[in-house]
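The complex appears here minus one protein chain, its other protein chains still in place.
The block that comes next holds chain A.
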Amino acid sequence: MSISTTALDRRSAVKIAAAASLLAAGGACIFMVDAAHAEDEGRAEGGRETGPYAGRVGFLVKPHNCLNCQACVEACRKFNKTPESRPARRHITKYEKDGEALFVSTSCMHCEEPACASVCPAGAIKKAEDGVVYVDKDRCIGCKYCYQACPFGVPTYSSAAMDKCDCCTLGGTRPGNAPRCAEACKFGALHFGTVDELLAQCPDAKVVEASTKPSFYLA
């Protein structure tokens, strides 16, 4: 199979400089935002094991609609406070075959049988009842075994713990809300919902096949 991939990142140096100066100037603001965020986390904490969404959730990506505008990546980075120094939880990959190219936005696939969770020695990765796979950063020891186990190489690592998409639940998304990435997509390329909803919307979507049964569809 001759298909090539390129990980894309359109971030400019100007943007980085702007973000850095904003960070430097707005220390007090950040403290306030952090306090609000901690409050949100507390709220999310209560319903962590069940999760805020109704039913097993997943993502549906329509690569033919994706223009690689990076809005989903930006929204994810902003809401989850992923610094520029680390890879975002979501990224867009360019797939090319015989001169034709498609952009696919991917993040954690929130698999039905997540290999990351089963190999985690500390039991730090859990699957909530709504299907969201999340990491308990207070338990994570950072052995990086989850990266090796994940068929998609999703987990990334900060200096504190493993970091990956939790569908914005630990940041405080309320029931009914979509994660920020799906909300940010203006071209109908990235959809979030329960697997039933997604398949009803697009019955011939192709499921990405892996031993872990990903909740990720392509149409």
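One rule holds for everything that comes next: contacts are C-beta pairs under 8 Å (C-beta built on N, C-alpha and C of every residue); 3 or more make two chains touch, one makes a residue touch a chain; residues count from 1.
In this section, contacts and distances are computed from a predicted model.
Of the candidates "Carbohydrate ABC transporter permease", "Molybdopterin-dependent oxidoreductase", "Polysulfide reductase" or "Sigma-70 family RNA polymerase sigma factor", the chain left out of this view carries the UniProt protein name "Polysulfide reductase". Note on the undisplayed chain: of the listed residues A:Asn80, A:Thr169 or A:Thr212, the one touching it is A:Thr212. Although one chain is not drawn, the whole complex shows that of A:Ala88, A:Cys150 or A:Val195 it is A:Cys150 that touches it. Within the whole complex, the absent chain has one touching residue among A:Cys108, A:Cys140, A:Leu170 or A:Cys185, and that is A:Cys140. Summarising the interface, chain A meets the missing chain with residues 1, 3, 5, 63-64, 93, 95, 97-98, 100, 102, 104, 106, 115, 118-123, 139-145, 147-153, 157-161, 206-212, 214, 216, 218.
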